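With one protein chain removed, the remaining protein chains of the complex are shown where they sit.
Letters are used for the chains, namely A, B and C, taken in the order the chains are written, and counting of residues starts over at 1 for each.
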Amino acid sequence: MKYVGRKILTMLFTLLLVSFLVFLCFTVIPGDPAIARLGTDATPEAIEMLREEMGLNRPFLVRYADWLLSFARGNFGDSYSYSMSVADLLLDKVPITLAMSLMSIAMIVVISIPLGLYTARHEGSVIDKLIYALNQVIMAVPPFFSGILITLLFGIFLKLFTPGGYVSYTTDVTGFLGYLFFPSIAIALPKIAMTVKLLRSELIEEKKQDYARTAYSRGNHTGGVLYKHVLKNAMLPIITFLGMAFTDMIAGSIVVEQVFSIPGIGRILLTSISRRDYPVVMAVVVCLAAVVIVVNGVIDIIYQWIDPRIRLEGEKS
Amino acid sequence: MKKKLKFNACVGGILTGGMLLFILTGIFFLPYDPDAMNAELRFAGMSLAHPLGCDNYGRDILTRMLVGSRTTLLVALGTIVVGGGVGTLVGALTGYFGGWLDEVMMRVIDALFAFPSILLALVVVSLLGAGKYNVILALGIAFIPSFARVVRSQYLKLKEMDYVKNARIIGCGHFRIIFVHILPNTLSVLVPTLMIGFNNAVLAEAGMSYLGIGVQPPDASLGRMLSEAQTYLFAHPLQAISPGFAIVLLVLGFSLLADAMEEKGCRC
Amino acid sequence: MKRSISMLLVVVVSLALALTGCSGEKQGESTESQITIGIPQDIEDSLDPHKAVAAGTEEVYFNIYEGLVKPDSDGNLIPALASDYTVSPDQTTYTFTIRDGVKFHSGKELTVDDVVYSLKRCSNPDDPVLLQAGMTGIESIAAADDSTVVVTLKEPNADFLCEMTAAIIPQSNEDPDHVSDGTGPYKFVSHSPQESFVLEKYDEYWGEPAHIEKVTLKVCANADSLVMELNGGSIDMMARVTSTQADQLSDDFNVLEGTMNLVQALYLNNAAKPFDDVRVRQALCYAVDRQNILDLTSDGHGTIIGSSMYPAFGKYYMEELSDYYPHDVEKAKALLAEAGYEDGFTFTIKVPSNYTQHVEVAQVIADQLKAVGVDARIQLIEWETWLSDVYSGRNFEGTVVGLDASTLAASSMLLRFNSDNSKNFVNYNNPDYDAAYSRAVSTTDDARRTEAYQECERILTETAANVYVQDLAEFVALNKKYAGYEFYPLYIQNFASLYIVEE
Partner (left out) sequence: MQMLEVQDLNIEFHDHSMPETVVYDFSLSMAEGDIVGIVGESGSGKTMSALALCGLLSRHDMTRRGRILFQGKELLTCSRQDMRQLQGREISIIFQEPMTSLNPVKTIGWQVEEALRLHTRMTRKERYEKAIWALREAELPEPERVYGQYPHELSGGMRQRVMIAAAIVCQPRILIADEPTTALDVTIQDQIIRLLQKLNKEFGTAILFISHDLSLVRRLCHRVVVMQNGQIVEQGDTEKIFRNPTQDYTKRLIAAIPSCDKEKTEWNQIGTVVLKVEDLHASYEDAGNGIFRHGKEKEVLKGISFRLRQGEILGLVGESGCGKSTLAKSIVGLKRDYQGRIVGAEGRIRMVFQDPYSSLNPSRTIDWILEEPLKLSGVSKSERREKVREMLRRVGLETGIADRYPRQLSGGQRQRVCIALALMSEPAVLVADEPVSALDVTIQAQILKLLARLREEMGLAILFISHDLRVVYEICDRVLILQNGQIVEQGLPQTLYRHAAHAYTKQLLKASGVVEVNI
């Protein structure tokens, strides 16, 4: 329990650091939210008045403390450019990115684990080599380009979906998921390649361990050794990798949302950065960071669940 | 296994060598001015004079590839020098000394890690303006956490080795131990990581170009050329094929080499 | 093992097919007429028309809100919510008769109070956020009777009528930021940020009603995937596509050509060295080959211009200025040498990265300037940075953008070049120009005013205030199912004129 408490404390500290960094960054970069809002017709008086109204003329630390206090109270503030609260804006967009990320994760798990097992078991076979080569090539294609290729292949040639034909989940859930299926492939593809490769090499590495030899000595066949003994051990680094991949995927979804014209969190983030819409940027970044940190916390828990060694250490300290 | 290893090293070596040779050629010889525009040659197809055709400004694609791959190489190398350098330093110091320094630095690294890298790049670019050196800086900073983590775990492991203790007993200073005694031993892990980092930098540069925060026109880089070309993907696919192919070859060659090295590193 | 993998693939693929199959059917179901129009940027402004600043917003709000007068497709102002108006001979008193039977989208009847409220609201100098730029010279706004509004000016202003396009909104609307209530042919339905902005036909429109029931504006922020989205069928219409994009469209589309109605130029900071020397600016004008720019960036489409005025301005536009500086490298070099820059110089062109057409032109200009030994570096910056650094901060050497006009009054293009104007971001400083301009605005005689404005334009050209390039060609991609698109000389999209072609 003490362990969990300490963990949460560390997480909060990290989050605080992230928020401070973002706030700092957006104080130093050029571009004035007041000017951004008023455009080319703005008079200097109007800009000055708006700056005052938005509280931009206060010192940096005061603004940060102010933001932090209202954030702690669950108030994300109002968007500068959209006349709505940040919370409303994000609540609308979170399900989109979330659905996409979850679909990608599901694809990664569902596809790469069997493939990893297969290639590790049939190490050196033709299919193994083929998958290896395919993996290497997939990893070498820039993500946005594979997104474009997927659009070309499935959208234009096979006509499985309408490029840019995003359907909101509020109007049509199946259509929504159907459209997100393809961008999810684009996000998942390089991760699948990496996971298969990593899982394969981990399995092969673990297969050489003494305990695997013990398992063989009891009369297990190769499959038994792989599934019953080696897989669980080999999953440990995979889980860590998936945690990191998740962080990557959130960043990657920014690009993919752009390619597939999906109005998700990444799009909101990009536009609000360029619009200097700080309340939105802060909320998005802090929430993303929170998700990343929480996911890593969950990974820790899964890790403990799988690896009894960590469990003990956790209890001890 | 053995055979495949050699195969990896061979193919990787050939691809990487080929690309390096290509880039090297570009330093000494350019068939045309890479930025010279010519309205008559817009979207010219393949010909003897222009083996890869011309782009939307009538610039020779081969020439731009020669220049662009050099920029890409520069950006990727710069990124791993910045990211790898700082990451290694941070990882080495935190891993070796531990204690509160480790705790504080790792929190900062965690924070950096939880920060979407694209956002980081955007911030750096907004702050300093776009351009290849700022791209290097942006990607370099974004890459610090991963290198720092790898190096730190190596140092955590290696500092317990007896030869490190021995070095302390014979009176070596901490910094001598960190950089002269331990660092060379992290290379077997660090070098493949750096090579993978190189690949990620090439891909990230392409991604940044796509988002319009990469190398500045008229400068060419493979990523920039690829993202410029996608506007004309339907009418003039040729313009996208060459840089796309070059990126794939470059990354593929490096990752095959990295694989081969990693295997070899495990062995000895 | 093998079997399980192939099973998996089957499941995945069939799932994908099932899902997309569903979504495909859904689209065919709707019976009401509708059109999906792509917009390059989200409508981020408030729903309050007086707060709207982005051009992209204003062109859409044209369909929702109306002023006392509004422009037609030739740029002439025609009565809208005012059924008639008169101008006093001294041009200081405007009398508007409010149209009968006009209803707001909320069902409320338009009254004279709403008009007075709206006009006062956007001409109040104490509220700079709502204040519309041209509304500063108003003496009084008053309702003469139930159907007449009288606006009195402090001094004559020939262009004042243009300001009367300002939107009229009901006084009773307490939250104009979030509740839209206008009188236009379309009414606002919903807005999902970064996704869509939906309009619906207003059945009780006072004028000729719109043809299409539902207009969905879909945000297509990514210019690169635009062609795929058009060809894929998720957008029916997109304005301002480039010639290359237009080339790649499938047979389903008609491509309509017009002009963008803006002055694209390499704007030079006249206060910064070396552009404070008129010879340097002239040299750059000679060094730039405008036809070559058009050839390289838009297959030769576009109108070459030579001053801060584009053809849609009609009588104010001076075509003869467009070849004032023919492409002449030698002359450019000579001028540079004369100014003391025989070895050329280096400067930076800041370009807002989101405007592809300006980025492309900047690249070509940079390439052309090399021939005279000038090394122009391109720096892409974000639009917001451009606004604060270049436009407000005037911290730049050169920038390629296009300036447009909010009204067809010549002043909307020329005012900014007065040496003390707050929008004079190029720091143009010429007493002759200031004099000519004040002559233009002070006269009530149309011919003399036109002549004075033309004088202004000529001065700009002769002193090479900026390197003027072109009024960009505009291409509109419209699915062949639809027709009726009208070009406006202003930044306006009129959805009401669109209709569905019967098969």
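Assume contacts are C-beta pairs under 8 Å (C-beta built on N, C-alpha and C of every residue); 3 or more make two chains touch, one makes a residue touch a chain.
Computed from a prediction, not measured in an experiment: that's the story for all the values here.
Interchain touches from the omitted chain, evaluated on the whole complex, reach A, B. Taking the complete complex into account, residues 2, 98-100, 102-104, 161-163, 165-172, 181, 184-185, 187, 268 of subunit B touch the chain not shown. Subunit A meets the missing chain through residues 6, 9-10, 209-211, 213-221, 224, 229, 232-233, 306-309, 312-313, 316-317.
Simple rule for what comes next: only the chains that are shown with their structure count from here on.
Distances between chain centres, each the mean of the C-alpha atoms, put C farthest from subunit B. Contact analysis places A-C first among chain pairs (by count of C-beta pairs in contact).
Subunit A and subunit C have CA centres that are 38 Å apart.
Distance between subunit A and subunit B, defined via averaged C-alpha coordinates, is recorded as 22 Å.
Within subunit A, the positions touching two or more other chains are listed as 30-31, 148, 152, 258. Counting partner chains per residue, subunit C shows two or more touched chains at residues 231, 354, 382, 385. Of all the residues in subunit A, the ones that touch subunit C in their complex are 30-32, 35-47, 49-50, 81-84, 89, 92-93, 107, 110-111, 114-115, 117-118, 121, 148, 151-152, 155-156, 160-168, 172, 174-175, 177-179, 181-182, 258-261, 263, 267-268, 271, 274-276. By the touch criterion stated above, subunit C contacts subunit B in their complex at residues 223-224, 227, 231, 242, 244-245, 247-248, 292, 295-296, 353-354, 359, 362-364, 366-367, 370, 378-382, 385. Only residues 35-37, 39, 42, 56-58, 126, 129-131, 210, 212-213, 216-218, 227, 230-235 of subunit B touch subunit C when the two sit together in their complex.
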